[in-house]
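Before we start, here is the structure in question, set down as structure tokens.
With one protein chain removed, the remaining protein chains of the complex are shown where they sit.
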């Protein structure tokens, strides 16, 4: 039942998402005892213009 | 004041969203006593490549 | 794979959550073709002091 | 460490996001004592068709 | 219709939330043209143990 949301700037390739999903799911199984079959992962990719750190949009930096 | 977020793989048609929004709002009014006028619903549609279950991207299954 | 998050002010009774969960899951199956077994619902209950509408905390209204 | 998510209907211009990010970050520094360098802001822009109030999609209103 | 979620480590006082809610709502009205009456803000306060930066829980730092 863990639902993991990974929100990030820019995009990942399909291969990167695949690797990240595999490892995060394995981590939750190994250390938190959550069966892999219950783990959902959602990748939310936002353009740099839609993120700010320290009050500045990422694309200004 | 309920804010309902429905995150799903793929897309829904406008008609599907309309039906879902009507019913979910009515459900919250009927069973949780939340006036319809305060209920916000947001549909977040993500491509299959951005979802994983059991460590596999949906588009691998 | 729908993940539904229902964020609200105050608390619901267990019975209210049960009814809401049943109906929202059924709605997504009926109108959006999502098998019930894939639907996750999370209730996030926040105190009135942690919500604002129109710039005022709910507990000031 | 505040993570601020601003989910809205329609889109903002880059200039609007810049202004909002600056002010929200300053507000959290001034009133909540959160150093600007730790504040992340994400703008999530959804089409009107993906939002409902009072059980009606925004684009029906 | 903006829904603003402010997720942070630790807690804010009621007075801090009130000030933050007022200003964030005013910012969205002034710069993004969103009427105050449609703006919802939710404060999600998590203990330091439930946040990590750079792979370390906040309470280890």
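In this document, chain identifiers A, B, C, D and E correspond to the written order of the chains, with residue numbering beginning at 1 in each.
Simple rule for what comes next: a residue touches a chain if its C-beta (ideal position, glycine included) is under 8 Å from a C-beta of that chain, and two chains touch if they have at least 3 such contacts.
Values in this document were obtained by computation on a predicted structure and should not be read as measured data.
Visitor: List the residues of chain E that touch the chain left out of this view.
Guide: The list for chain E reads 7, 44, 46, 49-57, 59-60.
Visitor: For chain D, which residues touch the unseen chain?
Guide: Considering the whole complex, chain D reaches the absent chain at 1, 3, 40, 42.
Visitor: So that we can see where the missing chain sits, which residues of chain A does it touch?
Guide: Counting only chain A, the missing chain is touched by 1-9, 12, 16, 19-20, 23-24, 27-28, 31-32, 34, 51, 53, 58.
Assume only the chains that are shown with their structure count from here on.
Visitor: By the contact definition above, name the pair with the higher C-beta contact count: A-C or D-E.
Guide: D-E
Visitor: Compare the contact pairs of C-E with each of B-C, A-D or B-E and report the one sharing over half of them by residue number.
Guide: A-D
Visitor: Take the average of all CA coordinates in chain A, do the same for chain C, and state the distance between these two points in whole angstrom.
Guide: 23
Visitor: So how far apart, in whole Å, are chain D and chain E when each is placed at the average of its C-alpha atoms?
Guide: 11
Visitor: How many Å are there between the centre of chain B and the centre of chain D, using C-alpha atoms for each centre?
Guide: The answer is 20 Å.
Visitor: Which chain B residues reach two or more other chains?
Guide: 1, 3, 7, 24, 40, 42, 44, 51, 53
Visitor: Among line, ring, star, complete and other, which best matches the way these chains touch?
Guide: Other.
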